[in-house]
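One protein chain omitted, others in place.
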Amino acid sequence: MSDERPLLEVRNVSHRYGDRFGCRGVDFDLWPGEVLAVVGESGSGKSTLLGTLSQRLDTSEGSIRYRLHDGDVANLAELSESAVRRLWRSEWGFVHQNAADGLRMQVSAGGNVGEPLMANGWRHYGRIRAEATDWLERVEIPRDRVDDTPAAFSGGMRQRLQIARNLVVSPRLVFMDEPTSGLDVSVQARLLDLIRSLVSDLELAVIIVTHDLAVARLISHRTLVMKDGRVVESGLTDRVLDDPQAPYTQLLVSSILQG
Amino acid sequence: MTTDQPTLAVSGLDKTFTMHLQGGQRLAVLRGLDFDVSAGECVVLGGASGAGKSSILKMVYGNYAVDRGGVRLRAGNIDIDIATANPREILAARRHAMGYVSQFLRCVPRVPALEVVAEPLVARGVDATEAGERAAELLSRLGIPDRLWGLPPATFSGGEQQRVNVAHGFIADLPMLLLDEPTASLDARNRRVVVELIAEKLEAGTAMLGIFHDAEVRETVADRVVPVEDFTPMSKVAA
Partner (left out) sequence: MSAQQIEYNIGYLDEQTKRMIRRTLLKAVAIPGFQVPFASREVPLPRGWGTGGVQLTAAIIGSDDVLKVIDQGADDTTNAVSIRAFFNLVAGVPTTTRTEDATIIQTRHRIPETPLGEGQIMVYQVPIPEPLRFLEPRETETRRMHALNEYGLMYVKLYEDIAKYGHIAKTYDYPVLVNDRYLMAPSPTPSFDNPKLHQSQALHIFGAGREKRIYAIPPHTDVESLGFEDYPFEPQSFDQPCAICGSTGVYLDQIITDNAGGAMYACSDSDHCERTAARADNEEAAS
C-alpha cells in the first residue's frame, strides 16, 4: 500500500541566511492527500520554510526525505540539480502568490497550461491543446479563452490558470505561497473551494503558506504555527485554532477574531 | 473483537485552559472525568452551562487538547486513544468512526447544501449519485425545501443551517456520534424528527454522547446522564 510511508519526512530542518536562521528545527511528516497549512506573520519564516522544502533554498541543517513516484525514498539534499528539476517537472507544483511569477504573461492560456506537458515530452499539438482546454474548464476558465494571454485575465482567473498549469501533470506534492491573498473576498472563496475539491479529487499533498487563519481552517487538515523561524505549535487545524496552546497562537487566533 | 468493551471509554480526564493573553491565568475545567459509552447507548452530559460539557465533546472529537487522561475509542478497525493520537489517526477516526453535530455550521462558502450533506458519504467512498439521493431524503425529512438544496447554507436562516448540520452529522453510519445540542433552535416538528433519527441510530447500534438542554428531549433519548459537575474543580482558578 502506498500509504504506508509519508510522502515527505522533514527532520530538524533549518535554513540559515548568513549567521541568522530563516527557519530552524522544523519537524513534520506529510502524507498523500494531506493539506498542511503553515501560518504565521510576515517574517516568521514560513516562506523560508517553503523555499527550503521545495529545494529553492538549501537545507543548512537536518534532512528532508521524499518518497519518489517509484517508491524509492530520496534525501532531497543529495539529489542532483537535474533530479530536483525532474521532480519539479513531473511530481511537484508551486503556486505563487503573484500569478505573474508562475505564468508566462505573454504566452496564451493554452500555452501556459501546455508547457509542463511539453516539458514532459508531449509532442502532439492536438492532444496538448485538448488537455490544456480540459484543464481550463476544470479551473472554471471558459474554453474559448484558451488563446488569450493571462495579461487579459482578472486576478482570480490568473490564479486559477496558475493552478491548472501546476496540476496538469498530476503532481503528487504542491507548494502554495499565499495563493489567495490579494484577491477579493468572493474570488478568494471560489478559489479556496476549487483548491479544496481538486486536492481531494487528485489525492494531492499540499503545503500551503498563509497568514490567513480562515484559509488554513477551510482547506488544511493540519497546521504549523511559526514564529521567529521556529514552529511554536502544530496539530490538527481545528485543534490548533479552537484550543491554541502556545501564547503566540492564542494571540494570533484572538487577533483574527477581533479583526 | 470483544463486543462488551465500550465504544468510548473516558478515564481520568483533566482539562485546564491557560490564557496567555491574560497573564497566563489558568482556568481548570475538569478533573478526573470517567465514563463509558457502549454501542447502542445514549449517554448525556448533565450540568449547568459553563460546566465544561462542550469541552468534553470537543476533547473526545480531538478538537480540544487533553491535558491528562485517556479517551479510548474502539470501533471496527479503530482502536485509539484520542488524547495521545497524532492528527492523522484522529482524522482517520473521524472519517471511519465518529461524527460530530455541533450547534454551528462551518463549511466552505460556495458549496451547495446538498453537497454539504452528502460530503461525509462521498468522503467514505459512496458513489456521488447515491450520496446525493440519501442527502436529499434526509433534507426533506428535516423540512428543508428542495429549492434550497442547490444553494450554499451560508445564506440560510439559523434554524435551516442547524438542520443542514444535523443532516450532515446523521447521514453516515458511524459507530460513534457526538451531539452538541442538535435540537437547540428547532421547532417542535423538527425536534421530533431529530429524536426519531437518534432512536434509529441507537437501534442500529450507534454509541451516542450528547448535550441536550431541552429536558423533554433529554429524557426521551438518554440512557444515562453523566453529572459533569462531579468532575469540576471546586475553584475554577487553579494555582
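Going in written order, the chains are labelled A and B, and every chain counts its residues from 1.
As a working rule, contacts are C-beta pairs under 8 Å (C-beta built on N, C-alpha and C of every residue); 3 or more make two chains touch, one makes a residue touch a chain.
Given the structure is predicted, the values throughout are model-derived calculations rather than measurements.
Trainee: Taking the complete complex into account, which shown chains does the hidden chain touch?
Mentor: A
Trainee: For the chain left off this view, which of A:Asp27, A:Asp58, A:Asp101 or A:Asp147 is in contact with it?
Mentor: The single option touching the absent chain is A:Asp147.
Trainee: Out of A:Asn120, A:Ser154, A:Ser170 or A:Ser255, which is the one that touches the chain we can't see?
Mentor: A:Asn120
Trainee: Tell me where the left-out chain touches subunit A, residue by residue.
Mentor: Within subunit A, the residues touching the omitted chain are 81-82, 85, 89, 104, 107-108, 110-111, 114-120, 123-126, 128-129, 146-147.
By definition in this document, only the chains that are shown with their structure count from here on.
Trainee: Okay, in this complex, where on subunit A does subunit B touch?
Mentor: 31, 34, 189-190, 192-193, 196, 200, 217-218, 221-222, 235-236, 238-239, 242-243, 245-247, 250-251, 254
Trainee: Name, in rising order, each residue of subunit B that touches subunit A in their complex.
Mentor: 17-21, 58, 62-65, 87-88, 90-91, 106, 108-111, 123
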